[in-house]
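With one protein chain withheld, the remaining protein chains of the complex are depicted in position.
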Amino acid sequence: MREVSFGQYYPSNSAVHKMDARVKLLLTIAFIVMVFLVKSLYAYIAIGVFILLTTLVSRVPVLKVLKSIKAIIFIVVIMSIINLFANAEGKVLCSWWIFTITDGGIITAVNLALRLIFLVMGTSLLTYTTTPMELTDGMESLMYPLKLIKVPTHDIAIIMSIALRFIPILMEEVDKIMMAQKARGACFDRGGLLQRAKALLPVLIPLFVSAFRRADELALALDARCYNATPNRTKYKKATLAIRDLIATLITGIFIVLVVAINNNFWGLY
Amino acid sequence: MEMQTENKNIVIEIQSLSYDYRNAEGEPIARGVRNVTLNIAKGEFCVLLGHNGSGKSTLAKLLNGFLLPDEGSVKVNGIDTTDEKRIYDIRSKIGMVFQNPDNQMVASIIEDDLAFGPENLGVPREEIETRITWALETVNMSEHRHRSPNKLSGGQKQRIAIASVLSMLPEVLVLDESTAMLDPKGRAEVMETALRLNKEKGMTVILITHYMDEAIKADKVIVLNEGEVVLTGSPSEVFSQKEIIKKASLELPVATSISLSLREMGYNVDFSLTDKQLAESICKLK
Partner (left out) sequence: MQIKVEGLKYTYSPKTPFEKVALDDISFTINEGDTIGIIGSTGSGKSTLCQHFNALIRISHGKIFVGDMELHSKKLDLGVLRKTVGMLFQYPEYQLFADTVKDDVEFGPLNFGMPKEEVGELAKYALELTGLDFDAVKDKSPFELSGGQKRRAAIAGVIASRPEILVLDEPTAGLDPQGKKEILDLVKKLKESYVKTVIMISHNMDEIAEYCNRVIVLNDSKLIYDTTPRELFSNPEKLKETGLEVPHVVAISSMLKEGGIDLGETPLTKEEFISLLTRRLKCEK
């Protein structure tokens, strides 16, 4: 019933969708590194514009990408608040009891919040435009060097694909079990932290039992479909690099240079 | 018996098969199946009927070597399921669909799920492409090829699960309680698909169920109780054994039950399996 937006593929025929998953993965990683390196507000604005443009090109509704933030908004708020008070550098703006807010604190908090938000928006844009299968195949392919030292990259890829598929199913299951226990008078939003954690047991235990049951059945289904039958497994979807991947890499590369330049105030904007 | 082994029409041959569930020490803790002897011929639509815990799913798991016999043997196309080297020959020939449609899909895009089996078998890419197209057409789900299975109805998901094993080109389709969790519409969809595969493509189907309405459509019904085969035969042969059916904790189809009661009361109605048969037969009384 609930829309689980994190990690859901949004089908479309856009240029971003058609890109090679490996390229998208690498670009996303580059994007994340960049987000964590920049500090200036102008650079953030540039990143925001970049995400917006990419979203428009990908034809994923902007609202959907924004919705992905909802899942982490709680963490963002908590982390920001901690940072707000933990950082005591700079000019004191107001002070009450043991709490002091400084402009340094505000800047750190905003920085952190924006980083997390961009991080989630960037990765969910990746998962919206790439099917989990492409994604895991892409990862498998990028992990190729590990295969040489006998790391079972293929099994890892399958595990990731299955995990992605079961996230929405298990989320729905949590909803159902919570409702059922609420109907038996359970209360999840009362009492202290310990009490709340304890109240979650009637949800977590059935959830684990169910996850194990599903895993059992899934293992049978994998075997029934000859998983690991031959080492010469074929691949239905073969990824090939195209011109568009090159162009996308160039654009992203230029953009990263641009942001770094803005961040270091290359043009003396501020 | 020798004759039957040579008969090319037999796909699955089960000889005095017994299996018990055991604990870690190897002591039997629950009965699986006991002394089952059974042949399933090519192109047959076969229903395994029994109450929950009667051993029908155990029997299914013995068919493709998930479980191995304590006694007796199971042969698929003449290959013994204990032959480790050829286990994947057996599994690719027996397409198995399970109860919960959500717990048997590995991919988040339908065509990727269909590709999984043939990929594992090392089928070339172009061939996989053809098989996917064919399998989706067969279950009437072609337009969903690039979509996610999450938003489908239960019946549609099960049809995809069927297509996902069809892409391995199996000879036998085993539906292990695949209709149990569906609503009547979904059940009808799966039933229609299985019957069509059987009638049009000559697919051998083994349907495991406890719905009598599904059993009456079979060529052969096998009734299990406490791990033993208590009845085998055509639906009319099986459902005329009122007492044995009752003892196996099953019910007669409604029309059958009414027709038998009327006959006991002295009315000359035909033994009926379907509502239509019964109605027509009653109309003749007039």
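Which chain is which? They are A and B, in the order written, and residues in each are numbered from 1.
One rule holds for everything that comes next: contacts are C-beta pairs under 8 Å (C-beta built on N, C-alpha and C of every residue); 3 or more make two chains touch, one makes a residue touch a chain.
Only a predicted model underlies this, so the values are computations on that prediction, with no experimental measurement involved.
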Residue, one of B:K61, B:H144 or B:H210, that touches the chain absent here: B:H210
Hidden-chain contact residue, picked from the options B:E129, B:E226, B:E251 or B:D270: B:E251
Sole residue of B:G53, B:G78, B:P124 or B:G202 that reaches the chain not shown, by the stated touch rule: B:G53
Hidden partner interface residues of subunit B, rising order: 51-53, 153-154, 180-181, 183-186, 210, 212, 249-251, 254-255, 257-258, 261-262, 265, 267, 275-276, 278-280, 282-283, 285-286
Chain not shown, touching residues in subunit A: 1, 3, 61, 63-64, 176-177, 179-187, 201-203, 205-206, 209-210
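Basically, only the chains that are shown with their structure count from here on.
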Inter-centroid spacing, subunit B versus subunit A (mean Cα positions, whole Å): 42
Touching residues (chain side subunit A, partner subunit B) in the complex: 8-9, 11, 131-133, 158, 161-162, 164-165, 168-169, 214, 217-218, 220-230, 232-238
Subunit B to subunit A touching residues, read off their complex: 61, 64, 66, 88, 91-92, 94-96, 98-100, 102-109, 111-112, 115-125, 128-129, 132, 146-148, 150, 164-165, 168
